[in-house]
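Heads up, one of the protein chains got dropped from this complex, but the rest are sitting where they should.
Entry: chain A
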């Protein structure tokens, strides 16, 4: 937008061809003088921002239109301007009552809702001709709003100057201003009701979230996809834990009430099937967001301490169980011992594979021209490196899958080695162990801090 020197005639105002606007000769404005110097930049700012919010001091709203000048001081050239292609914004500015102003504003180049190129008078007395004599008195206009007043110090103005065209145009201006005001009102009302609705929706969302309903939180697709995977899994895991608690309680009361092997068998089968379920859920989650699983953020802090490849270490679990499972037969002891050793070896093998992956990834990202050679070579190298690194990251899912497989197989193998009753006690012991870890986490999180 051009910035104008208010003292110079404007010769390049849009929409005006060949005519010059002597709009800003402050010297023409008699009593107005500096106090009403119209800074065009202000007008431009005004025209592009939602001035109407601030322009509410008085009840009088004035919409004025760029490039429209009704009359001029007789020392200035008077002319008519038709605002054609010039897109304008009518602005509303508060003015004191009884002020009669002819306003000039500058086109911002954009018409928004207010968009008609018209000008309205400031005061209820919309007929300029009647105000000619009172103009001088009414110009205590100094509210910090700089509005150009075009030549209204017209004690010289007489009815002769007003011709039909002017009258008609003024009427049109008034009409346009009125319409503009109505549109603005409608718009503001719309905004208000939308805002209300938004607040209501937000509250509903908050409530629903608290109830544990999973709701996608962002509109950004890529972002919400990964958010979906992690959040969805967390919700599923919470549900899984609840169900497991219920089943374990059932098992506990069955064991304590010395239920039959057949009864226990049924309950235990249910628990084993339930374990299968979490591994299935984890498998899906690994596809969606492997890093979420690896991070262990879906577990409590104390559990995270023992995190290995996105879950617990089977070998450690077996070590804990052996003491609690006595008496075991010789064969069972050997079996459990072998199982413990095998799972340990398998865990070590997978750990080594992970280390190799880390090393390989680090090598991929640090190799190649770090600063040397041509820039196009660099780009090609970089992209190649990234492609390779992407491939390597993709293998993480495979590792998590094998680790979960290990956990699942260990549980099943243990179940095979033990009798029904022993299996029942083992499952209770496992659950109690993790429960205590979770309780520890809660205590830790709630601990008093200095």
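Basically, contacts are C-beta pairs under 8 Å (C-beta built on N, C-alpha and C of every residue); 3 or more make two chains touch, one makes a residue touch a chain; residues count from 1.
By definition in this document, contacts and distances are computed from a predicted model.
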Inquiry  = Missing chain, UniProt name, options "Auxin-responsive protein", "Glutaredoxin domain-containing protein", "Phenylalanine--tRNA ligase beta subunit" or "Pyruvate dehydrogenase E1 component subunit alpha": which is it?
reply    = "Glutaredoxin domain-containing protein"
Request  = May I ask which residue of A:232, A:259, A:406 or A:426 touches the chain that does not appear here?
outcome  = A:406
Inquiry  = One chain isn't shown here. Among A:194, A:249, A:329 or A:352, which residue touches it?
reply    = A:352
Message = Could you pull out which residues of chain A are in touch with the chain that's been left out?
response = 338-339, 342-343, 345-346, 348-350, 352-354, 356-357, 360, 391-392, 395, 398-399, 401-402, 405-406, 409-410, 413
